[in-house]
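Only one protein chain is missing; all other protein chains are in place.
Let's look at chain A:
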Amino acid sequence: MLQSRGITDLISAEKEAQGRIEEARKRKNKRLKEAQNEAKTEIEHFKGDRDQRYKSLEQQQLGNRNQMTEESNRTTQVQIGDLKDQYESNKGALLERILTLVCDIKPESHINARID
């Protein structure tokens, strides 16, 4: 009688022990699954930060683009203006010279055809 009671106690102790081990294993699997989810959240956070960084760079570049175009146009216009001023101030003497050259005609017969 005592023996059988002792054995049942042992058996139930064993069962309980197994139960606890099973539970521990279940918790372990659950924890592993949590790894996936937590990783996902962390990555999404990281991605969000990076994306924001990129977007602000994009915005900055857009602003720069407009500024650059304006500046380039302004500089070009100034240079064209200077060009025209140069032209106006330098053309005088040259114009007269070309006029003279066009009107100054010296007809000469071909050197091989000259008879002295």
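Everything that follows uses one rule, which is that a contact is a pair of C-beta atoms (placed from the backbone, for glycine too) under 8 Å apart; a residue touches a chain by one contact, two chains touch by 3 or more; residues count from 1.
The rule is short, and it goes like this: contacts and distances are computed from a predicted model.
Participant: If you had to name the missing chain as UniProt does, which of "Sorting nexin 2A-like protein", "beta-fructofuranosidase", "V-type proton ATPase subunit E" or "Autophagy protein 5" would it be?
Facilitator: "V-type proton ATPase subunit E"
Participant: Considering the whole complex rather than only what is displayed, give the residues of chain A touching the chain that is not shown.
Facilitator: Touch set of chain A with respect to the missing chain: 2-3, 6, 9-10, 13-14, 16-18, 20-21, 23-25, 27-28, 31-32, 34-36, 38-40, 42-43, 46-47, 50-51, 53-54, 57-58, 61, 64-65, 68-69, 72, 75-76, 79-80, 83-84, 86-87, 90-91, 93-95, 98-99, 101-103, 105-110, 113-115.
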